[in-house]
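Every protein chain but one is kept in place in this view of the complex.
We just call them A and B in the order they show up, numbering each chain from 1.
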Amino acid sequence: MLMEPGKKIEVRDLRLAYGAKEVIHGISFDAYRNEILGIIGPAQSGKTSLLRCFNRTIEFTPNVTVSGVIKVDGQEVSRVRNVYELRRKIGMVAPLPVGLPLSIYDNVAFAPRTAGMRAKSDLEGLVEKCLRQAALWDEVKDRLDSLGTKLSGGQQQRLTIARALSHQPEILCLDEFSIAIDPVTTMRIEDVLKELKKEMTIILVTNLVQQARRLAARTMFLWKGEIIEIGPTEVIFSDKPANRKTYEYVNGIFG
Amino acid sequence: MAQPNSDMRRRQRWQRLSEPVIETVIRLCGISSIVFVFGIFFFVFREGAGFLFKGLDLSQFLTSTEWYPTSQSNVRYGVLALIAGTFSVTVLAMLIAVPFGLGAAIFVSEFCGGRMKETLKIVIELLAAIPSVVWGFIGLSVMNPLIQDVFHVPVGLNVLNGAILLALMSVPIMVSIGEDSLKAVPDSYREAALALGATRWQLIYRVLIPAAKNGLLAAVLLGVGRAVGETMAVLMATGHAVNIPKSVFDPVRTLTATIAAELGEASAGSDHYQVLFIIGILLFSITFVVNLSADLIVKGIRKK
Partner (left out) sequence: MFTETPLIRRKLRNEFAAKCVFGLMALAMVIPLLVIVGYLFWKAFPLLSWDFLVTNPTNGMRKGGIWSAFLGTLYLVGISLCISAPIGVLAAVYLNEYARENWFTRIINLAVVNLAGVPSIVHALFGLGAFVLFAGMGRSIIAASLTLSIMTLPVIIASTKEALSAVPISFREACWNVGASRWQTIRHIVLPNSISGILTGVILQVSRTAGETAPIMFTGAVFFKKISEGNLFAYNLKDQCMALSMHLYTVTTQVTEAPAALPYAIATVLVVTVLAVNALSIGLRVYLRSRKKW
């Protein structure tokens, strides 16, 4: 498995089409270990579809053709032996907060349980650890039995993060996680991400360019299924990025 | 997960083995309905096929009104009178049920709010739950003397009796589907019409019904399917005369009632027995076509 040291994800010439309509036109890029890679771009750029290719949940959408290579830790994702293990390696946070109709405890214990973990002591420790990491423990520690669906939006989003952390992923993908939650919770989650990058690689798709500026070391500007520019965040947000379009998007001239 | 222990690995292995089996069972159940539809056609056909291909005069079968299956000397199998029986009862039933059913659907959809709507829908659902043999019994014991008294006719077991019962039986499904299709008409239509000053009558007659006509048509077709296939109620309430009715007060026999009434007496494998199965195929085909059309129409409105 020859892969440059430090690379977590390699994408080569990825193409994605829904039926006859191609939405990702042969993109290639890398994501390095323990970095936060920001992906910015207007709606319908292919950002969400890209994430779904990583953990192969794109396969649940009918009529989809994917070509190209995605490698995680040098292994091609389309050829892994156990796709569920791949999905457990990658944590995914969707734009809209989702609390499963289970107790908060069961929400976080769901992934370990489906992976076969049964020992109560293991589970309890894991649930607490994940809820703490997601900055939700203090608010719910006295009511772990209550339904996850009855939490507020901001709490449910943190619950989703706790769920994503519960299977100890090496990569965490966040897809516009802040669009449906309040600014205070967003700030708290951003602090969480800064902590988490010490342990894992984070791919942060966001429509708030300032969020990428705050968190990401490198940023990628994806527009209409093509990478316009990818590089250090300072360059992307400077007055002289490599591509004029980047400057225009970042400064709100279009998008 | 980071470090799955041997217990977890064992459970994951078990999952990998057992899941395909479960999913195969699910897939088999999924195709079961196709199997059963074919099965029904196959086994009914099988029992009647012998006579169908050797011996049955198909043109006489479909065009003659003379149904004398048990005659000693001159056996004739003409089902035209039976078809007329089914047809007359169904048509009359629809003439009664459609206006009432649509009217009720309009009432529930346009004039009812909250509590009343729920209650009315529940009552209509309960009406649909009454078994057909009970309807037949009511036709025999209640409607029979009632028709004789009200209309001064000698026989109360006739087309009218059966049609009233069938109407009451088909109305619930028409109300429910009719209401669904009226609900599907966007509120913007109603608001636009009322803003232009239309009265409720005009709104219903000129806007809603045309807009919902696909669904309403499907509702009627499903009601027809129900009426054509109904057995016990018509068996008990339409009388036993095999002839083409000249008025609604004539007794008739439907295709379904004929099978039910005569199958017990026909000896297995005999020509009579096989002809009854052939009538079954005829019924299956009619309801197949009616239901198929209704389904295609419903799919048409869903696509919009």
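Rule of thumb we're sticking to: contacts are C-beta pairs under 8 Å (C-beta built on N, C-alpha and C of every residue); 3 or more make two chains touch, one makes a residue touch a chain.
Quantities reported herein were computed from a predicted structural model and do not represent experimental measurements.
Chemist: Going by the contact rule already stated, which one of A:11, A:39, A:70 or A:92 would touch the omitted chain in the full complex?
Modeler: A:92
Chemist: Can you say which of B:8, B:89, B:138 or B:220 touches the chain missing from this structure?
Modeler: B:138
Chemist: Which chain B residues touch the hidden chain?
Modeler: Considering the whole complex, chain B reaches the absent chain at 15, 19, 22-23, 25-27, 29-34, 36-37, 39-40, 43-44, 46-47, 99-100, 103-104, 106-108, 110-111, 120, 122-127, 129-134, 136-138, 140-142, 168, 171-172, 175, 199-201, 204, 222, 225, 228-232, 236, 256, 259-260, 263-264, 268, 276-277, 280, 283-284, 287-288, 290-292, 295.
Chemist: For chain A, which residues reach the chain that was dropped from this view?
Modeler: 55, 57, 60, 62, 84-88, 91-92, 94, 96, 98-102, 110-111, 114-115, 147, 149, 160, 163-164, 166-167
Methods note: only the chains that are shown with their structure count from here on.
Chemist: Mind checking the centre-to-centre distance between chain A and chain B? Centres are C-alpha means, answer in whole Å.
Modeler: Taking the mean C-alpha position of each chain, the two centres sit 53 Å apart.
Chemist: For the complex, give me every residue of chain B touching chain A.
Modeler: Checking each residue of chain B against chain A gives 1-2, 4, 7-12, 15-16.
Chemist: Using the touch definition up top, name the residues of chain A that touch chain B in the complex.
Modeler: Residue list for chain A touching chain B: 82, 84-85, 88, 112, 115-119, 167-168.
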